[in-house]
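Notes follow the structure.
Shown here: the complex without one of its protein chains, the others still in place.
Then we have chain A:
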Amino acid sequence: MATASRKNQFKVVLLGEGCVGKTSLMLRYVQDKFNDKHLTTLQASFLNKRLNLDGQRVNIAIWDTAGQERFHALGPIYYRDSNGAILVYDITDEDSFCKVKNWVKELKKMLGEDIALCIAGNKIDLEKDRHVDASEAEAYAKTVGAKHFHTSAKLNKGIEEMFFELSKKMLERQEKNDAKVPRDGMVERGTNRRKNVVIVDEQPQRQGGGGCCGGGS
């Protein structure tokens, strides 16, 4: 059945301030490249990765997002329907860690517990310039139920583990959800989809309303 083979497909969004290394993380993970001028693919904002998890084939679609402050309000459009999110901050930039906290708050508010979270402290190759306390970040991650990783796209550290862990989390969540769904799974999925559609409908409109006021002032 179609839905069965699509079961292990997950959508993961990368969130974080501009220049914290979201794209680099993603490129390192999917193509094992860093700052390479001879990239085979032009685009690096949407990539697919297949992996094998305990004998299960999992396909994750990784969505890069624009991190600039001016695009912050567009977040909900990016992360709706996503199964997991990786929140990236730069360990040399305290501000970017505050942004992560904002993102977490927002995600929890919008998606509740439906989303698996990972927090990545990136650029550990610049350890000497560290401005975010490692233990503090880990403690924070714990309080929001996210896993914390120390990563470096340049040195290829911690990335594989992070995506692996996230995939495992998403898989667990899916199994839990499947168990909740009664035997009539077909109907249940149908309603889920319908819900998605409604969300798609409402999101831009709601924001549009806000925008008009903003523009008029």
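Here is the rule we go by: a contact is a pair of C-beta atoms (placed from the backbone, for glycine too) under 8 Å apart; a residue touches a chain by one contact, two chains touch by 3 or more; residues count from 1.
Throughout what follows, contacts and distances are computed from a predicted model.
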item	value
Chain not present in the shown complex, as UniProt names it (candidates "Rab5 GDP/GTP exchange factor", "N-acetylglucosamine-6-phosphate deacetylase", "Dr1-associated corepressor" or "Bola domain protein")	"Rab5 GDP/GTP exchange factor"
Residue of A:23, A:92, A:122 or A:167 touching the missing chain in the full complex	A:23
Candidates A:66, A:98 or A:155 - the one touching the absent chain	A:66
Touch residues of chain A, complete complex, unshown partner	1-3, 5-6, 9, 11, 18-19, 22-23, 27, 35-37, 39, 41-46, 48, 61, 63-68, 70-71, 73-74, 77-78, 81, 186, 189-190, 193-194, 196-198, 200-201, 203-204, 207-208, 210-212, 214-215, 217
